[in-house]
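Of the protein chains in this complex, one is absent; all others appear in place.
So that you can tell them apart, the chains are marked A, B, C and D in the order they are listed, and the count of residues begins at 1 in each.
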Amino acid sequence: MKRLSWTVLSLLAILALVLAACGGGAPAEEAAPTEAPSSGVSEEPAPATEAPGAPEAKEVTLKIGFTASVTGKYEVSSAAQVNGLKLWMDSVNEAGGIELSDGTVVTFDYIFYDDESNKERVQELYTRLATEDNADLLISPYSSGLTAAAAVIAEQYGKVMITTGAASDSTYQQGYTHVFQAYTPASRYLTGAVDLLASLDPNVTKVALVYENSKFSTSVVTAARDYAEAQGYEVVLFEGYDPETADFAPFINKIEAAGPDAILGGGHRVDGKAFAKQLYEKGTPIKFFALLVAPPEPEFAELGDAAVGVIGPSQWEPLAAFTPASAEAIGATWLGPLGNEFVSAFEAAYGDEPSYHAAGGYAAGLILEGAIRSADSTDPEAILAALNGMDLMTFYGHIKFDTSPENHGLQIGHSMVYIQWQRDASGNLVKQVVWPKEGATAEAIYPIR
Amino acid sequence: MILQVQGVSKWFGGLKALSQVTLDLPQGQILGLIGPNGAGKTTLFNVINGVYAPEEGRVIFMGQDVTGKKPYHVAHMGMARTHQIVQPLNELTVRENVMVGACFGRENHNLNEAQQIAEQVLEFVGLGDRADQFAGSLNVAQKKRLELARALASRPKLLLLDEVLAGLNPSEIASMIQTVSAIRDQGVTIIMIEHVMHAVMRVSDRIVVLDYGQQIAEGSPEEVSKNPKVIEAYLGDPKLAERLGRLSHD
Amino acid sequence: MRALRSPGLWLALALTAAAGAWPYFTGSASNREVAFTILLSVALASSLNILLGYTGYVSFGHIVFYGLGGYMGIYLLSERGVSLWLAVLAGGAIAGLLALLLGASILRLRGAYFALATIGVNEAARAFINNFQPFGGPIGMTLNFRLYDHYGGAARALWMVYGVMLGLTLLVILVSYLVKNSKFGLGLLAIRENEDAAEIMGVTAPQAKTWAYVLSAIFPGMIGVLFFFKNGNIEPHDAFRLHLSIEMIVMVMLGGYGTVLGPVLGAAGYQRLRGMLLVSPIFKNIQLAVAGGLLLIIVLFVPAGAVGWLRHRVPVLRKVLE
Amino acid sequence: MMALLEIQDLESGYGEVQILWGVNLSLEKGRLTSLVGGNGVGKTTLLRTITGTIKPWRGSVRFNGQEIGHLPAYRKPDLGVVLVPEGRQLFTDMSVRENLEMGATNSRARAHAAQNLERVFGLFPRLKERESQRAGTLSGGEQQMLAVARGLMAEPEVLMFDELYLGLAPVLVLNLFETLQQLKREGLTMLLVEQNVHMALSVSDYAYVMAEGRITLEGPAAEVAQQDEVKKAYLGI
Partner (left out) sequence: MSDILLPSLVDGLLLGFVYGIAAMGLSLIWGVMDVINLSHGPIIALGMFGIYLIFTNTGLNPYLALFVVALAGLLLGMIIYGVAVHRVIDAPHLSTLLATFSVNMIIIGIGTALLTTTPRNIDFTLGSLSVGPITVPWTRVAAAFATMLVTGLLYLFLYVSRPGKYIRAVANNRVAAELMGIPSARILALSFGLGTMLAAIAGGLIATFFPFTILSGGSYELKSFVICVLGGLGNPLGALFGGLILGGLEGLTPAFMPTTWVPVLEFGLFVLILLVRPSGLLGSKS
């Protein structure tokens, strides 16, 4: 085997040479793509974008590129997000587009690919969108993980990307300048729930933070813990569970042993539902229960009694009532439909009540629209500048971005609303907004058991 | 003595497959190993070349205790074997099969040398024109030759042949016997398990007979073929057969 | 070396190099990304082939090396500030080391037991990394965009990573070829065909298997670093995705296991096919089912894969299709 | 007398390797026939071809005048063609009784399973004692009895034995022999395929000698036993 180790060594040496040689070999410039788009594009290529600012420009179609998770674990949320975006686009185009002061009319078109809910192809597809398909503006995929991969490409080609369905803070701490977040970041997902708890019962001191051991929930809960501790709460349990967990019984036993008054945490849809159901079946004595992601989904109602009293942070709720007046109150610009208009348009188009993912998709479109309107131009630099200076209010809520180099693009305007499942007079399960106080549609049930 | 087997016993579960087998083999001889089916002959081979570790006894090859050593150890020392149920490397060519023997056997050749050896050996066993065929496409007789070629390519000191004649027709048997003699004449010591008696009687210097895992006879071919115990083991007990005969004619 | 004059090697290398050079000619970043995905698959499939195709051991969890290598590399890049080159070598080294440790143990298992054990190893590694705080636990690690500035900015960095990937892929093919046509490789093939017979012929099987395992693990380790460097972040479920592991086997099977060219064609073909299905208006909703159906047909009717089938049917091609 | 099983010009083998080169053999009804020959001459291949484990290449296998060469193995017991295979091939993880039940799976035998069970327990009282014991734990002789008994449970019209006596102690051989005599008296047609020449020839009515995939000698067993060729073929003397 002596010869073999030699072979291995020499291979490593060759490899080192190859690596070194390749280091200097990259083409110096990012040539504009010369290849015509190949087949397989889901939409007919729109006419090429006119050079911005050209005097003869009368009508410009801006192409929005994104990937969607048509298959795989993010399929449902991603589909809702895409539907929301399409609805926005249709409404703008049907209204005749955005008219700029120089008379140019801006309409939109979109192009998207399936990312299969996994990372292997995201960069390939976004590069294709950015270079070959000449997308002018980008929307993120669903989920923080896929978005992180897409952000590298958007930044590299200097394309503006509005992220939606991607709440992690870390993406906005990597020095990007073209990536803007429509969602309230993970770090503020549950802080409102802590405030809600404080307003409901000043005597509660013990909270348990339990979470799915995944990127999103861990970031949310870590921030929530710091916030809760700063508010003087005692965190009696801070523990994760594996993302594949279906059986929470032993975990719940552990929670009971720690004896918290309130539980905050959760993860995604499946585990959240399972957790809530089993916590109820175990009859765990708990006064307050806030759970990530799962509760705002309509199918959470399938849990029946187990859903009653569960609180969930939501990016947006159909009941939320933001109006031009509320925009005026904080000095922001108002844009787009009212909440109920959005809901009825969405129901007319797709037959379902919109989830907050759908609203997020629509909001991403509104953010682009707002930026173009305020830039009064389709020039990418101008749009970028407009986004940096944006202070917008829509049915989805307030939008404003952090522009510091450390957190560029992080959403700082928007905040979560908190819903709670309650029984209405006729005994049906309904979602009520319980926090913040200004938007509340009902008093929170407290304690829940 | 190139090989000494000292009091080797081997059990499979409750079954004693070999019981206190002892034999000494001087260099350059052909030892015939015979016995009815299930007598433990192949098991003895497996113990000698390290496929099985015996529960009792020792195997000493070229002065070294190789009891329980891995098959590749004894292969490197110069022991090669063929199998009763041929084990060709089907998806490799005939030449590559033989090269494996040359590369990893006693002399540890590189590929180029191995290829030359393979050509020679294949010529020697009469498979020269089939070198590029896949081994899986050979017929049984050819596969037997291939096994032999593989073993020879490792330039062994000791060669264990397990029923190389089975399934061959008389003329093939004759030529194989010549081949085996020629190998011995090159100084290779051979143990051959064989059922084709006239052949094994002709080429062997000595014969050991196993029955139920026990050595029931040992000696020159002549001595052994006259040994009543051997005749009984092979043809069945003539007395018993007689008794049966009487019964059947009652 | 006689081996280097074989048309089989040059065919595989030339095909890969030609496909790999395509983005340089067009200058299109989009082509480059497509080609990167294909090269990544070719390199992974060819590495796996050293174990699966030559040695006959079905590693279902081979992706563990890619994931672990990627993690090691990203850790060194983002937390320790080492250069990409060192990170790539370290990724390969840690993967090789794990294979060496595992090789001494799980390679004793045969057939389905080995396959199950590799799944177990991958899942254990994923679960472990999910709890391993230095690697970011469930959050993983994200590379700062400014890191790309060391390599001339993101645009140049991505071209550079592509160049390295191309070089690495060619190297994997070369290694795959050299292994197959070496004495070491002959021993592996003998083990694949019949491990017991091989040992009897003197092949030191435990050692040979372990080295084959190590060799087939080093490259995925390096590739993992490249991929996640390009990707900008790494998370446990992306790094240890069992599905990708099985896709690697599928690619090897499609092209023909145990051949040099097979995994190259199999990987390229598989990725093209998936790419087409993904954007096809008819199939995109059931592309997974269509891919499954095609795989089933291959397994049932062309088990030797495309190259293997050709080699059997047209013996003249054996010299060309290694 | 008529031939119950008639084999004509049968050729077969494995893959591309031909083993049988035109075998002719017939089993007269009610007769105990033996087929002897050294290792690897094709005896087992012949049995496998008859039972349908491998398909004949050319030639015919007729049973009661009906061609059965093409039928799959599991259809043969339905017709009454049953093999007691070499190495017993018992269901080692199942009980003795279950092994016997597995013998009686064909449609004809199933109806009489209870009587047949009593019959084989009568023939082999030893098996009755071990009824619920796992077959794998029986001694070699008991296993061979079980294999024979299992074959009988199928209500065979032709019962074939591959190496029945292999590895058995003389006293057991004697027992089995008596059983064969008994079966012959009951009119069962049997084929005994054996390496053990003396044993086979001493019990059979008629014998075939096989070498290299062909029948080289046939005749009444007593006559065949006298032929020096037979001894020569075995011991080379």
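Simple rule for what comes next: a residue touches a chain if its C-beta (ideal position, glycine included) is under 8 Å from a C-beta of that chain, and two chains touch if they have at least 3 such contacts.
The shown structure was predicted, so the numbers you read here are calculated from the model rather than taken from an experiment.
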### Summary
Across the complex, visible chains touched by the hidden chain are A, C, D
### Task
Specify the residue from the set A:E244, A:E328 or A:E381 that touches the hidden chain.
A:E244
### Summary
Contacts from subunit C to the absent chain lie at residues 52, 58, 60, 105-106, 108-109, 111-113, 115-117, 119-121, 123-124, 126-128, 130-131, 246, 249-250, 253, 285-293, 295-296, 299-300, 303
### Query
Where does subunit A touch the missing chain, residue by residue?
71-76, 213, 239-242, 244-247, 249-251, 253-254, 256-257, 269-270, 273-274, 277-278, 281-283, 294, 299, 302-305
#### Entry: Touching residues on subunit D - with respect to the absent chain
51, 53, 72-78, 82-83, 85, 89-94, 98, 101-103, 105-106, 150, 154
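By definition in this document, only the chains that are shown with their structure count from here on.
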### Task
Using the touch definition from the top, list the chains contacting both subunit C and subunit D.
B
### Task
Using mean Cα positions, find the chain sitting nearest the overall protein centre.
C
### Query
Approximately how many whole Å separate the CA-defined centres of subunit B and subunit D?
30
### Task
State, to the nearest whole Å, the distance from the C-alpha centre of subunit B to the C-alpha centre of subunit C.
43
## Note on the structure
Multi-chain contacts in subunit C, i.e. residues touching at least two other chains, fall at 182, 204
### Query
Touch graph across the chains, line, ring, star, complete or other?
line
### Message
Taking the top-of-page definition of touch, could you list the pairs of chains it picks out?
### Response
A-C, B-C, B-D
### Task
Within their complex, state which residues of subunit B touch subunit C.
49, 51, 70-72, 75-76, 80-81, 83, 87-92, 96, 99-101, 103-106, 110-112, 114, 150, 154
### Task
Provide the residue numbers of subunit A that touch subunit C in the complex, in ascending order.
1, 3-4, 7-8, 11-12, 14-16, 18-23, 25-28, 30-31, 33-35, 40-42, 70-71, 113-114, 116, 118-125, 127-128, 130-133, 145, 148-149, 151-152, 155-157, 168, 170-171, 173-176, 212-215, 217-219, 240, 242-243
### Message
If we count contacts the way the header does, which residues on subunit C are in touch with subunit A in the complex?
### Response
24, 26-34, 36-37, 40, 85, 88-89, 92, 127, 130-131, 137-140, 142-146, 148, 152-160, 162-164, 166-168, 170-171, 175, 178, 182, 184, 204, 207, 211, 214-215, 222, 230-233, 235, 237-238, 241, 243-244, 275-276, 278-281, 284-285, 287-288
